[in-house]
Structures are given as C-alpha cells and as structure tokens.
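Just below is one structure, and these are the notes that go with it.
Now for chain A:
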Amino acid sequence: MDSGYILTFAALSSQFLVGLSRAMILFIVCSGMSFVLGVLRVPNVAHGSLYMIGAFSAFSISTLFGGSSTGFWLALIISPLVVALVSLIAERALFCHLYEREHLMLLLFTFALMLILGDLVKLTWGADYRSIMAPPFLRGSIPIFGSSFPRYNLFLLIVGPVVAISLYLFTNKTKIGKIARAAAVDREMVGAVGINVSWVFAAAFVIGCYLAGLGGALVAPMVSITLGMDHDIIIEAFLIVTIGGLGNMWGALVGSLIFGITQAFGVLFWPQFAIVFPYLAVVIILILRPTGMLKSVW
Partner candidate 1 sequence: MGRTILNWKSFLPLLAIFLILLILPPLLPRFYTYIIALMFVTGLLAMSLNIVVGHGGLFQFHHAAFYGASAYTFALILTKTSLPLWIGFIAAPIVAAVIGLVIGLFCVRLTRLYFGMLQISLGSLIWAIVFRWYHFTGGDDGIHGIPMPPFLSSLTSSYYFILIVMAICLAVIYLIFKSPFGTTLLAIRDNPQRCEAVGINVRRHQLAAIVIATFFAGMAGVLFVVLERSVFPDLLFWVLSLEIFIMCLLGGWFTFLGPFLGAAIMVSLRTFVGIYTEYWTLILGIILILLIFFLPEGVMGFLLEKFGSQVAGPRERGIE
Partner candidate 2 sequence: MLKVEGVEKSFGEFMAVNGADLTVGKGELVAVIGPNGAGKTTLFNLITGQLKPDRGRIVFRGEEIASIPPYEICKRGIARSFQIVNIFPRLTVFGNVQVAVISQQRKSNTLFHPAQGMAVEETNRILESLGLIDKAWNTAGSLSHGDQRILEIAIALGNDPKLLVLDEPTAGMSPEETSATMGLIKGLAQERGLTILFCEHDMDVVFRIARSIMVMHQGRTLIQGKPQQVRENEEVMRAYLGEE
C-alpha cells in the first residue's frame, strides 16, 4: 500500500471510528467483567465463553427467522438472556458454594467453566464458521470525512454509549445496583445490614454475564462466529479491566478505548504487528500505574 495514501486525514479519521466502534464491543463485554470483578473479586475466565455463546445463539435465532431483520433484533434481545440463564444455572448450581473459599479456587472454577462451556458450544453448534447478516439498513457503508465507513460500526457507536448510560443509571439509581456497588466496596457491611450477600453475588454475576452475551450478539454480524473466539476476547478483557482499574466501570470504558484505538491505528501504521500495539500500550500503562488508570474499587 502507498504510505502517502495511508496517512490522509480521511484514512486516519475513519480508522479512528473503526477503533472506536471496536472499543464499544470491548466495553460492553468488559463492563460486565468489571462488574463481576468488582462485586465478587474474581476475574471470570468463563466470561469469554459466555460472549461466544451470545454470538452463537444470535446465529441460531437469526437463522430461525431466515436471516430477516426481525431475526436480528430478536437475537439481540434473546441471546443475552440465554447467556444470563446459562450463567444463573452455573452460579446457583456450583459457583455459589465456593464463595467462602480461596480466590484462586474461584478463579480455577471459572476456568473449568470455560473448558466446559467451550465444549458445550462445540457440541451444540459444531466447529464450523458461522455468520449472520445485519438488517439491510445497517449493511454497507456511508461516506464520512471523505472515506467510507461501515454503517454497522456507526450503529455500535450509538449502542455503546446507550449501554454505558443504562449501566450508570442501573448502578446509581436502582436499589439492586446500589447494593451491588456497596458490596463491591464493603461486602461485610452489606451482609451486616441484612441483605442476602449470596443473592447479591448471583445478581451481579448474571448481570455481568448478560453483558458478555450482549457483546457476543452485537459482534456477530461483524465477524465469523467460531470456536476460539472465547480465548481471544478473554485475555483482552482481562487486560482492559486491569488497565482501567479493577471493578471500575468507567475504567472499563477507558481501557476499551485505549485497546480498540491503539489496535485500529496499529492496523494503519504497521498492519503486521497490529495486535502487538494494544498489548504494548497495556504493558506501558501497567508498569507506570500497576493498579490501573482509574481508581479500583478494591
């Protein structure tokens, strides 16, 4: 490619928007992870698997409706709920019995869950590549700053802030959100005022996983849905919530933006090493500020 062309304003700005929309997906997934991390103090390794289930069930629902727009919108609504249900079952059946145990055990449990869910996905959907179509009005591109920009990415740029605002309202205005936030800061106190901590944990876990499912459903039209997408997203999510500040929702947003945008510009400047840039950014941030950019709730 001609480097003179690459560095035009148009290319830069459109790549910036691509990075931004990628960041929105990451944010939706990571805010869920961060939420769980804040309340339960456990990095949920299975979070990526739930994201993958979100994407696969979006595929199934969309296929059920013959790839129509109705199918897409239903997929967007139903598949996060499917994921939430799966996580609720896992939490109530197994996870909730481990809360008194060492953190490492909780972490390993979520890893076991990841292994199991990964194979269950393989059992259910097989190892083939799947894809779904966005509704017609979200397909194709529109010109922005003199270069074309995919409409679906634009759609994500609207959905991301909507999710951020709803999450903000949820944690600050609703009772259960406030309890969850309080539990993140001081779990003893929440127990002391007579709230069933176990159910607070369950609610936080399910809500966090719901967001993973939502992220999976939203990403479905952009990527090929396949086994292994859990592995790819989870490590990114780990790093994002860490650079943002463990358990801090706005930190997840900041982290996602850094990750998404450095990757997008990496593609522009040195495509071969595009995936290296976000990791490099993360390493630099963590060396300078090991506890993350924003205040951790811990």
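Candidates were picked such that all candidates are chains of the complex that A comes from, given by their letters.
A few remarks follow.
Simple rule for what comes next: a residue touches a chain if its C-beta (ideal position, glycine included) is under 8 Å from a C-beta of that chain, and two chains touch if they have at least 3 such contacts; residues count from 1.
Only a predicted model underlies this, so the values are computations on that prediction, with no experimental measurement involved.
When the candidates 1 or 2 are screened for touch with chain A in this complex, the one that qualifies is 1. The touching residues of chain A, counted against candidate 1 in their complex, run 43, 45, 94, 97-98, 101, 103-105, 108-109, 111-116, 118-120, 122-123, 231, 235, 238-239, 242, 246, 272-276, 279-280, 282-283, 286-287, 290-291.
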